[in-house]
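One protein chain omitted, others in place.
Chain naming follows the written order as A, B and C, and within any one chain the residues start at number 1.
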Amino acid sequence: MRIDGKGLVDRTKPVRFRFDGKDYAGYKGDTLASALLANDVRLVGRSFKYHRPRGVLTAGSEEPNALVEVVGAQNQTPNVRATVQEVFEGLVTQSQNRLGSLKYDLLAVNDYLSPFLSAGFYYKTFMWPRAFWEGLYEPIIRRAAGLGSLSGKHDEGTYEKAFAFCDVLVIGSGPAGLMAALTAGRAGADVILCEESHALGGRLLSDSQTIGGMAAGDWVAQVVAELQALPNVRIMARTTVTGAYDNGTYGALERVGLHKPARPNLPRECFWRIVAKHAVLASGALERPVAFENNDRPGIMMASGVRTYLNRYGVVPGKRVTLFANTDQARGVARELMAAGVTVAAIIDPRPDASAVEDCPVHVGAEVVGSRGRLGLSGIQVRKGSEVIEIETDCLAMSGGWNPTIHLTCHMNGRPRWDEELAAFVPMEGAVPGLVAVGAANGSMSTHGALATGHAAAVKAVEALGRKVSVPVPEAEDAPYRLKALWSVEGKGRAWLDFANDVTTKDVKLAAQEGYRSVEHMKRYTTQGMAPDQGKNSNVSALAVLADATGRGIAETGVTTFRPPYTPVSIAALGAGGRAEGFAPQRFLTSDQASRDRHAPMIEAGLWYRPSYFPKPGEATWREACDREVDMVRQAVGVADVSTLGKIDIQGKDAGRFLDFVYTNTFSTLPVGRVRYGLMLREDGLVLDDGTSARLGENHYLMTTTTAAAGLVMRHLDFVQQAFCADWQVRFISVTESWAQFAVAGPKARALVNSFLEEPVELPFMGVAPVRIGGVDGRLFRISFSGEEGYELAVPTRYGEALFRDLLARAETMGGGPYGMEALNVLRIEKGFITHAEIHGRVTAYDIGMEKMVSAKKDCIGKAAATRPGMWGPEREQLVGLKAQAPISAGAHLFMPGAEVHRETDQGYVTSVCWSPTLGAFLGLGFLKDGRARMGEKIRLVDHLRGLDVICEVMNPVFHDPEGEKLRA
Amino acid sequence: MPELIAKSALEGRSLSVGTVRLAEVDVGPITSVALLPGGAKAVAKGLKSLGLAMPEPNSFAEKKGARIVWTGREQAFLMSADCPVLEGAAVTDQSDGWAMLGLSGAAAVDVLARLVPLDLRLAVCPVGTALRSQLNHMNVVILRTGDHAFEILVFRSMAQTAWHEIEAAAQMLAARAGMKL
Amino acid sequence: MRYSGLKVITEGLFGNKGWTPAWRDPAPKAEYDVVIIGGGGHGLSTAYYLAKNHGITNVAVLEKGYLGGGNVGRNTTIVRANYFLPGNSEFYSHSLKLWEGLEADLNYNVMHSQRGLINLFHSDGQRDAFARRGNAMINQGDDAILLDREGVREHLPYLDFEQTRFPIYGGLLHPRGGSARHDAVAWGYARGADKRGVDLIQNCEVTGIDIENGVVRGVQTTRGAIRAKKVGIVVAGRSSQVAAMAGMRLPIESHVLQAFVTEGLKPVINHVVSFGMGHFYISQSDKGGLVFGGDLDFYASYAARGNLPMVEHVMEAGMTLMPMIGRAKVLRSWGGIMDMSPDGSPVIDKTHVDGLFLDCGWNYGGFKAVPASGWCMAHLMATGEPHEVARKFRLDRFATGHLLDEEGTGSQHNLH
Partner (left out) sequence: MRLTCPLCGERDRREFYYYGAEDFLHRPGEGAPLSDWDNYLHLRDNPAGVTKDLWYHEAGCAQWLLVTRNTVTHEITGVELVAERAK
């Protein structure tokens, strides 16, 4: 019901929205919860386990009951707090976690079965027969559990992430936060003020008091106006600081577009990483419920919630309101309701010494012991001494006192301190370096306390920044906070602690009875605190009940750990930018467009895209194209872009010495103008990478790495140089991106290459020379990864596309053309060249038959560790070639022909395979126990997954031209 | 003989979104100058011919169209000028390895705040600052060339991704514009 | 007390008044035959199998905090046997078989659910590597099925097959893989061990290990000295500190691994799914929360909490792979302390001290190993000989080069 003359919603701007198929009207500034309450909708959800009818409990993000689905055009958003979601024109929402309608939820039967569904019941049953767990019980449990639903469709929303930096981060804009922001802002510090709600002011918007002689709302407006005018203050509304991380880093979620209809490019949410030199936590406090029998009916609400709906939204959730509270502060709710013309049927105050003087009946020393009303509250039972009276009411405002909102102070493992007087946990000072809790978050419950501590923390922060400031603290109420702790009311029935997960005092007591006495055991056994509200409404009360049940004090019982996020954060916001190709950068070759023009399917190679093959008309499969390309290279000439290989330019007098140290073999003796294959080990003796390095000048080398290991090798070289030889005359830098490099291979390679050169060069095998191509300085290498006479032609990247297109055009006139990754792979397997399929991190130089490349004359990285006894010898699997007449597969395992096939008879495995058009056979590379001693043997290849069982011949892995005559031609 | 046509990474592309302008910038030659141990004096002498010196960390300097940018320990990129002979340094041509993106406009700093984990407040990052960092998952060098202007050096092969991500950030910012508290 | 459906009903009818404690809360005795340091999953299962398999019941489990408070209570609950190196594959195969009979054995429903685990691959090379793994699994007697892209689509239609950065080539399905309710495993073993006479002593921190002439004599604790003929160190997460009490320097570096759970949702993910091109794996709990994680934060840490870069990486991986989870909200994030070894495999071995045994180095694969680790550690402690499925988990294998490196990333602790 809406009350005239109350609230901050804009009554000139009505808004239509929908809930469970029915249209309602609210106003701009309403939350879904306030608008539903204004429309007298009390039943908004069903509880998690028992499917009990539930209504709005709070007016904040801690809401455990009023969770709904927001339905969008493409996606729906589950578990949205109706108390946070602002209404807008066209908002469509629906209730969740029900089977049937919200009113007639078939799963409400669980409520009648509750005696059998007590804490941990599932650990004790559903065990027999075994197959029934997965087949029957578990699917039923899974369907009944859960809350809202995802649509199952890709989230098409827009999300954003951002960084921000400031001197002082103020978290919360109640009296303490505003005062802190104002103080720091006036001092000239860079301030970020985050407020979870859409409006600044915190609880000053929810109650009626005066600050500095003016109405609190006016004071808020004045301060906000000043802050907005300060260029050094950034106000972030609708922004929840969700986590405190190391070294002054905070995570924060800004709800950018959730209060508006979707718009192109408008982020729904933005996840901020805020780095702050100082932080002031002014997050206030959360009111806690009291556990009494059936305290979960729609219409039973937190007193602070009732107060917020009245003052901020102009809504009363009932016609006959009752108040059950154990503090003087909560009385204000009743007074404000009465002042607004609402009937307050009774105040029930458990404190025997509390005042009985109000303009309504007051029962002191009394407790609410029960309630009635199936889908909404209709009455309560109140016990006063031995007498139980019935009071008609449709809204009970309850308050068991306040818990300071200390969560962020615990995110770095800080343990809070129990304050007996407040009957609450307060932050341990310094628990998060640089963060100071103020106001109610630190147990200063009065408005004056909030203003004073907010001011003091800001003064301290700005002084640490070397600034000075003088801001008077305005006068405000400073009433003492006086309560008698009341966690639960004695009674027989179920009294809820954790509304969201349906955990009652009985469950907590049962946990204690069964030995789950540690607070962590209790939490895990009962699931208390694990629901969407993260125990905000129940943690302290539950552990108080546990403390009582185990005969310990609350301080001794301790709390469970608060972990980030403070309120749940969508995966999409935290993962903004990751959608589709955004997950990792895309790297494109200069030949990319030319390859696509020829319809080459492009495949991911690390971050790069490389052509798989170049189909010709009439070729139906990749194999046809691949076979043709292999043949083309072997018979004529092929061109491939190999620019993705890592290239590192190494200079200095000690460059050769440095290469000797990082490679197993020697490079200092390499003549200028020559190239050598190098093998690089990790310090643990296993192969890191391989590649060729060229000596371009006396003190100048060019190292090549594999595509996959380019970054790894650079990091490795940096480490070796900086850690072990920082004083050597050597410097290096990546030139991978500086050069476009093309392999030209085949019997006609020389002719093709020479047709490009201003002056033809005669290069020996493994030679390198500077060349000029069409007026451009380039480099020519005579190296081969195919076994044919091969060259690599390098030009500055800007000329890459032109050179590639020209190379192809001329190659085609010679019966040649481009070849892709598939053919490249076949060519190198035929030649027994290894890639990271073979050097997969578990192989030694010995395993690949290169132990002789480990120079005995010098130390090198990995040399010593490779001598460990387990790193060599016949027990190890060694690189072999495999040849078969039937298809074989990489990933297959090897066995002795005729032997049984199981782990213990396993002899090795296959790493690479191909059909070799050159040899007319299926070829493989693999690792076989003591393989080098077994050339010529037959071996059985078994691939269960692909259904292959083939006898292969074990061979030297260099199948094609084993003497290398073609290379040197 | 072939006629090799040069192509920059983004072929000189430019774009405006809201108040932000993004364009590929041609900076001419880029040369890495890495001091060898004991080489500082000789390099200083060589750079003097351009009126430049090895820059302090996190800074760049310009003289008569030439620019020298700090890029690491005892390392700098000389841009927009041919590199003189420098004894005492490893000198490596980097002209083709990078693409330079110019980003300017009142909201340029807000665009970068979406992508770069750096404190770019003017007081902390004044004009003349050069920072090696990341733009999302890409390594970059970021130069503050004006109160509202930046230049971003990104690996050439990733230029398209960088472009796309900056553009997307700018569009989201533009969509926010006009939304008040 | 025996748990059963009937018992739940009768207790329910009588107000659940008859349930008795799942375990006793005994004071430590002056002497035991065996002391197990560490009341986590592995320590509790070791005690359980010492009693059950070897009849050794004069055993104390000493726990610094509360039972099951370490990694067994803060993992992502995945149970699988999909290793490919001999030494690992037989061990995890044995463990999975124990899981399959665990409810009946413990009379405690640990909710072991074999929902199937799918490792996705995104290139031909990855497919071949997974084929090698799958074949090894079958050679070991376990199960594996190689799915192509369409096969994956049948199981996981919600993946982004069109736009994801690294296309889905297929997946390796391990039908017997799945998940379990982590706390219940610790509690089930605790209850089983307690029933067989083992003393479970909580809030009892070991402060020293008594060694005389190379022979272990007992331990010093915050609750007094306890003599013991044999002592087992089963404290993954704190192995280096406890081993240091016996003068040992371990091949272990401690790292933080974060994990995440969302608010409850109606069933949407049936399998356990892992992404091959970023660090991301996910399943949905019976309560409805999506439980997921990624890689280590990568820096050595005992803080049991992480930082945002890895959080964001995990979420970005989730968004490129299965953007339908975008609107699920992360409810809670936490961290566990991992014993990272230089080859990614564990140690179950004797030490240089007679009577002192070590079970450590579980990296981030310790949960599924709980049954077999306890089984093999109990075997080792009872017989003095390694169990046949754990004989390669030697402490000296790094020195000798007999590595068990499934990832192939080498002697850098955080890369496994």
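By our rule, a residue touches a chain if its C-beta (ideal position, glycine included) is under 8 Å from a C-beta of that chain, and two chains touch if they have at least 3 such contacts.
Note that the structure is predicted; figures quoted are calculated from it, not measured.
Contacts of the undisplayed chain with visible chains (whole complex): A, B, C. Within the complete assembly, C:Leu250 is the residue of C:Ala81, C:Ala186, C:Leu250 or C:Ala328 that touches the hidden chain.
Residue A:Ala726 is the one among A:Ala215, A:Ala339, A:Val672 or A:Ala726 that touches the chain missing from this view. When you scan C:Asn307, C:Ser333, C:Thr351 or C:Ser373 for touch with the missing chain, the hit is C:Asn307. Interface with the hidden chain, as seen from chain A, comprises residues 163, 245-249, 273, 275, 412, 433, 683-684, 714-715, 718-719, 721-724, 726, 859, 864-865, 867-868.
In the full complex, chain C touches the hidden chain at residues 238, 240-241, 244, 249-254, 298-303, 307, 309, 342, 398-399, 411-414. Residues 57-58, 71-73, 117-118, 131-134, 139 are the ones on chain B that touch the missing chain.
As a working rule, only the chains that are shown with their structure count from here on.
A separation of 30 Å divides the Cα centre of chain A from that of chain B. Annotation: 22 Å between the Cα-based centres of chain A and chain C.
Not a single residue in chain B touches at least two other chains. Within chain C, not a single residue touches two or more of the remaining chains.
Within the complex, the chain C residues that touch chain A are 3-5, 7-9, 12-13, 15-16, 19-25, 65-69, 73, 86, 89-90, 103-104, 107-115, 122-123, 125, 127-136, 138-141, 144-146, 158, 160, 163-167, 181, 183-184, 187-188, 202, 262-268, 277-278, 284, 286-288, 303-305, 307-308, 311-312, 314-320, 323-334, 342, 397, 399-403, 405, 407-411. Those residues of chain A that touch chain B in the complex are listed here as 158, 160-165, 190, 198, 200, 228, 235, 237, 256, 263-267, 273, 275, 577, 581-582, 584-590, 607-608, 649, 651-653, 727-739, 756, 758, 773-776, 795-799, 801-803, 806. Residues 1-8, 32, 34-37, 75, 89-98, 113-114, 116-119, 121, 124, 136-138, 155-158, 160-162, 165, 169, 171-172, 174-176, 179, 181 of chain B are the ones touching chain A in the complex.
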